[in-house]
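Below is one structure; the comments refer to it alone.
Only one protein chain is missing from this complex, and each of the others stays in its spot.
Each chain gets a letter, A and B, in the order it is written, and its residues are counted from 1.
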Amino acid sequence: MQTKPIALTILDAASVIVLGIAAYLALVFAPTELVMGDVQRVFYFHVGTAWVGLLGFLIAALSGVVYIITKDMKWDRFEVAAVEVSTMFFFITIVLGSIWARPAWNTWWTWDPRLTTAAVTELIYVAYFMLRQGIEDPEKRARFGAVYTLLGGISAPITFMVIRLFRTIHPVVIGNQSAAAQGGFDMTADMRTAFFFALFAFTVIFIDLMWHRLRLGAFQEKVEQLKLKVSI
Amino acid sequence: MQARTSARRLQAAKNRPSSIVCRPSFVKAMMAVVQKDLAAEFRSRELLSAMLVFSLLVILIFNFALELDIKTRQSVTAGVLWTTFAFAGTLGLNRSMAVEKDRGCMDGLLLAPVDRAAIYFGKAISNLAFMLIVEAIVLPVYSMLYNVNLFQAGLLGVILLGSIGYTAVGTLLAAMSVQTRTRDVLLPILLFPVAIPVLLASVKASGGLLDGAEFSEILTPLNILIVYDVIFIAVAYMVFDFVVEE
Partner (left out) sequence: MIEVNQLVKRFGLKVVLRGADFNVRPGEFVALLGPNGAGKTTFLRILASLSRPSMGEVKVAGHRLPGEAAQVRAKLGVVSHLPLLYPDLTAEENLEFYARMYGISNFHLRVTEVLELIGLERRRKDLVRTFSRGMQQRLAIGRAVIHDPEVMLFDEPYTGLDQDASAMLDDVLRSVAAQGRTVVMTSHDLARAEDLATRFDILSRGVIAASATKKDLKRTNLLAFYKQALVD
């Protein structure tokens, strides 16, 4: 694993290209939405990053479980990579959500279940990192990390369900219903192209970033090993 | 004098003790832990008084922070109560685990020839007991201060279910956080995001009951509470050994 594999370099290039195309599709190709205007274009990236964030979340929870069963450190690296990447993507999702909400509904934040769950998941991730930071022993760190992603993995979906109950208390922002909430609103063929391509593009980027992060994790471990050899 | 006592003791010791029959039992060990925690706490009462005073202070702060008229106050009662319980709960959880960690007593528990889950359930039950005791005192105080009747069977049931879920997860997380550098500080950070479903569902159900809402409305959050409790008790049971071993 010394030199960067060619496949990864190709993937890097592909990621950039695919992102560019997605941007074009979202910002230029897709028709302007009737009610909200150009701001709606944020939606393509907003859902794209949310989808990827969710993917990372699931991978993290599963890696945690696999680690608990196999105790193989490889799964711990997977888990950390997935959490880091997911943290970043959910953050972008939240920011884009704000950017969309402000001009469209005159509010910085909508308490809609998906957005709120994304925020809660971010908090779980922050807690996760703080937990790992406070532990010296790598094996213990892996164990605790795995348990916490499991707990978070079960808790976040339940949070989503509970927040939906609160819809009656926090009024749904007008127009939110049509877009983010149901996920499939009346999209024309062009919009659908932009939408699905964005999902595809972000998945490619996700794989690229995960791969890089996993390599980084492997290198980190190697450095620790070398440090130990030198110090003895 | 010293020599004589020790010689006598040595002689007595040479005879093997009355046959000791060791029959470790999950339930016995669990109850032993609960009894130990409660006995120690009732003697010093340090933890309970801290939790209690803290709760009352929180309610006081809410009172001033949310200067409300009577109508609005009614709608936030559930929220205020649960926030108070959540904060006081973390005090209890932290302290209960810290006692074991500080004097190495955790090792003593781990040396017992029982399934580690017995320790988990023992700790969780005593944590629950402390939380319930504090709640039992806070409820009448709140009732008096704000002239609100909080003693409805349904509400007490929700408080019980919510506390169970909270301590189930909290005990597990406390066992982890007590082994880190940051210790006490870390527990709320770990616990709150993961306990949000419990808190939200409890608030929704409690609020519904206080407002006299339809039973069907209360049923959903109640179900979620029960599901959460069952799932997390099961997960904690399965994973506690993993968290506490070396």
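Convention: a residue touches a chain if its C-beta (ideal position, glycine included) is under 8 Å from a C-beta of that chain, and two chains touch if they have at least 3 such contacts.
Because the structure is predicted, anything quoted here is derived from the model rather than measured.
Here the chain not displayed is in touch, across the complete complex, with A, B.
Touching the missing chain, out of B:Ala98, B:Ala112, B:Ala129 or B:Val148, is residue B:Ala112.
Which of B:Ala32, B:Val76 or B:Ala98 touches the hidden chain is settled by the complete complex: it is B:Ala32.
Interface residues of subunit B with the unshown chain, by the touch rule above, are 2, 5-6, 9-10, 12-14, 16-18, 20-25, 28-29, 31-33, 35-36, 39-41, 43-44, 99, 103-105, 107-115, 245-246. Interface residues of subunit A facing the missing partner chain: 136-139, 224-225, 228.
Throughout what follows, only the chains that are shown with their structure count from here on.
Subunit A and subunit B, compared by their mean Cα positions, are separated by 34 Å.
If you check the complex, the residues on subunit B that touch subunit A are 169, 172-173, 176-177, 179-183, 186, 189-190, 192-197, 200-201, 204, 220-221, 224, 227-228, 231-232, 235, 239, 242-243, 246.
By the touch criterion given at the top, residues 68, 120, 123-124, 126-127, 130-131, 133-136, 140, 143-144, 147-148, 150-152, 154-155, 158-159, 161-163, 165-166 of subunit A touch subunit B in their complex.
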